[in-house]
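Note that one protein chain of the assembly has been removed; the remaining protein chains are unaltered in position.
Chain nomenclature is as follows: A and B, assigned in order of appearance, with residue numbering initiated at 1 for each chain independently.
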Amino acid sequence: MDLDFTEEQDMLRNSARDFLSTECDKATVREIEEGEDGYSPEIWRKTAELGWQGLMIPEEYDGMGMGLMDLLVVFEEIGRNILPSPFLATVALGAPPIVEAGPEEMKKDILPKIAAGEAILTLALTEPSAGYSPDCIELKAEAKGDNFVLNGTKLFVEYASAADHMVVVARTKSGGDPADCITLFLVDSNSQGIKIEPFATTGTDKQCEVVFDNVSVPKSAVIGQVDKGWPIVEKTLKIATVAKLAEMCGGMQAVLDMSVAYAKERVQYGRPIGSYQAIQHMLADMFIRVFTSKNILYEAAWMAAEGMDCDAKLSTAKAWCNEAYKKVAEDGVQVHGAIGTTRDHDMGLYYRRAMAAFPTFGDTGDHREVVAQSLGL
Amino acid sequence: MDFKLTPQQEALKKEFEDFFEAEMKNAPEDWVWGLEGLFNDVGWPFNVYMARKLAEKGWLVRPWPEEYGGCNAPMMEQLIFSDVIGYFCAPGVDPLGVGMIGPTLLAAGTEEQKREHLPPIAKAERFWCQGWSEPNAGSDLASLTTRAVKDGDDWIINGQKCWNTGAHRADWCFTLARTNPEEKRGKGLTFFILDMKTPGVSVVPIVGMDGSTHFNEIYFDDVRVPSRNIIGEVNGGWVITQTTMNFERSSVGVISGVLRALNELVQYCKETTLKGKPLIEDPHIRHRLAQLAIDIEVGHAMSYRCGWLQEKGDIMAAAAASCGAKVYSTELWQRTAFTGIEIMGLYGTVAKGSKRAVLKGQFENLAQITPGYKLGGGTSEVMRSIIAWVGLGLPRIK
Partner (left out) sequence: MDFSFKPEQEAYRQEIRDFIKKELPPGFEAGVGGHVESDEEWKIARSMTKKLAQKGWLNIAWPKEYGGQNNHMFSVILNEEMNYWCAPGLDFGGVGMLAPALMAHGNEEQKKEHLAKIAAGDVVWCQGWSEPEAGSDLPNLKTRAVEDGDDYVINGQKVWTSLAHHADWCFLLVKTDPEAQPKHRGITFILVDFKTPGITVSPLVTMSKERSFSEVFYDNVRVPKKNVVGQVNGGFKVAMTAAGFERSGIYRIALALRNVDRLIEWAKRPQPDGTVPAKDPVVRQKLADLYIRGRIARLLAYRVAWLQTQGAEPEWEASIARVFGSEFQQYAGHTGASLQGMYGMLMRDSKWADPECNMALQSILGIGATIAAGTSEVQRNAIALRGLGLPRG
């Protein structure tokens, strides 16, 4: 057993923290949130220079060839600092299917671009039924000659408005096991027949509705094999869940740090509020939530990184962190008093992100059910 | 013991319900519940409209004496009114005017002050805001530092207030300022009322994390207030704030608001399929909805008990009970908001205004607003301390 990060990972963390606090302070976060694009092209370029977009892209495609634990380190810092951007969408949702199963031509073409910060991607998976299981996929892809024609609606597609390409999860067969009928396509966002509309969400994370109206894509756009796409989605969701969990843990840590600092400095009735036991116990519980969340995340991520069977463990972590971040954020506001409810205070930035993270890639109920199944119940 | 309302109370309740049922149909298309529904650009005109309607019916200030527009309505009738208006989430009752300064004037104002200020409130012609909290005086309100200095027959006020609900709409303000700098706490405070149009008064919105702007800061910059606008004695302002003990504070309107939200949520679950399953058939969701229903029933009973204790004049028991009701109802509100957005899954993250928003995005919004409920009007921690000291007789820490 070794529960420490490596020296390299510690260095990665420190440099990520420095970079983010310099390039994306909270004023910048708010600026980006209020802007049209929802991200800063300049910061996007700089993270590419650091190699972040290519972190898990193999070296042969100009990536860093690093692993999931390294990705976790970066995402924890992103969650702690906050970086509104299509980073998770590109690195944890769009790129992994291509790395996993894209045809060689596609990999050679797009992966270096992603690594260089020249391509923004996302995954178009969920639909108005808002579920992550294969039976929730209704968008059709019909083979027509050398092409496939896509028809249907995707909903809650993160940063589709910024993406050059989308990995689209479509149904190519009907009847039988829903998991056997799914095909993944790499689709150019500018394709004829695509309509993208972002809508306002709690996390100001450019969630979009994407309508596909007779969108024609060449056969070469297929990722992996026809009808065999679902396992790729599952693998991708593992990576995305680790990334999201790391963001959540980073965010929780930020809330804890902020709340403890405030409790030490805010004086009412002649003493710091952090000297009142009610506040102390609330913060002790917050600490317990942050600590337990990180530990279970690290274990789950390590298992995933080692290629171990970890569905139940990842679900364990998401179920736990969902409830933990929700309460951490709630108590974080409570410790700060009224200012914690305002837009100008940083607490609100994390509170909203805790809310947004809850159903993303499965809510508590979904993940507890995965655990229940793993127990043979 | 008898939990039934009297036939007279039942009839009154029905009258209230019929009125609000009809009037709420006049609510504008994008009107929303809560404080935003009172004070934002869509809500304010409707709020004023409802206030005038209530005034016309003589219902705005029923608990007040007849000479000021009321009918001396007993506490239980106040509860019934709050219960019904809370269920309909209806605007119209100015919480600071009708709810606070009115009763304060009745308890502690001079005849002159009552005659000058009560009728405009009763007629919904004048709206009020409260200038109490300051950046460094939240829970520890008595330590506030806004200063009032005597100048002839007037007082000059300088300072900054915050969390002033609806100050951007208010005509008048009731505030606390320090008139004796030697006394650092309650003993040095005076209770003033002032016209918001007085030179030197400026209002700056505080934006909530959801973008709402019903809270404000008020800046007093050499604001001149005549002595006759002092309620009670100079340096006797803190005592005046304690008269709030006698107002209706059962939180019944909060509870019935939660019930309303739950009913909408249940309806949504009946009509909606997510992830391929009808929501209302999901046992887990059913349990969560049922638990909320239970919590609401319990809250309702608690609130009526509070009202009962107040009516009987059992001040200490009522004080502890109402603190309990405040904590309970506000924490229930937050739980309800979160249950709602969690049931909605990804749709629970869609903000109001979007065509994909569920139930007008009100639950997504409430999840961001309800934390404030546990803070405003006394934080949950302070409430629990009061329950411990006053309700349970536990020793106060020095």
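Observations on the model:
Heads up, the rule we're going with is that a residue touches a chain if its C-beta (ideal position, glycine included) is under 8 Å from a C-beta of that chain, and two chains touch if they have at least 3 such contacts.
These numbers were taken from a predicted model, which means no experiment stands behind them.
Here one chain is not drawn; of A:T22, A:N214 or A:S275, the residue touching it is A:S275. Within the set A:N151, A:S191 or A:N295, the residue that contacts the chain not displayed is A:N295. Of A:E60, A:E197, A:D285 or A:D344, it is A:D285 that touches the chain left out of the display. Even with one chain removed from view, chain B keeps its contact list with that chain: residues 282-284, 287, 397.
Counting over the whole complex, chain A has residues 1-6, 69, 260, 263-264, 271-272, 274-277, 279-281, 283-285, 287-288, 291-292, 295-296, 298-299, 302-303, 313, 316, 319-320, 365, 368-369, 371-372, 375-377 touching the chain that is not drawn.
The definition used in the following text is that only the chains that are shown with their structure count from here on.
We define each chain's centre as the mean of its Cα atoms; on that basis chain A and chain B are separated by 39 Å. For chain B in complex with chain A, the residues that touch the partner chain are 133, 136, 138-140, 143, 162-163, 206-211, 215, 273-276, 284, 334, 338, 341-342, 345-356, 364, 367-369, 371-372, 374-376, 379-381, 384-385. Every residue of chain A that touches chain B in the complex is listed here, in rising order: 126, 129-131, 133, 135-136, 155-156, 199-203, 207, 209, 267-269, 276, 278-279, 326, 330, 333-334, 337-338, 340-345, 347-348, 351-352, 355-356, 358-360, 363-365.
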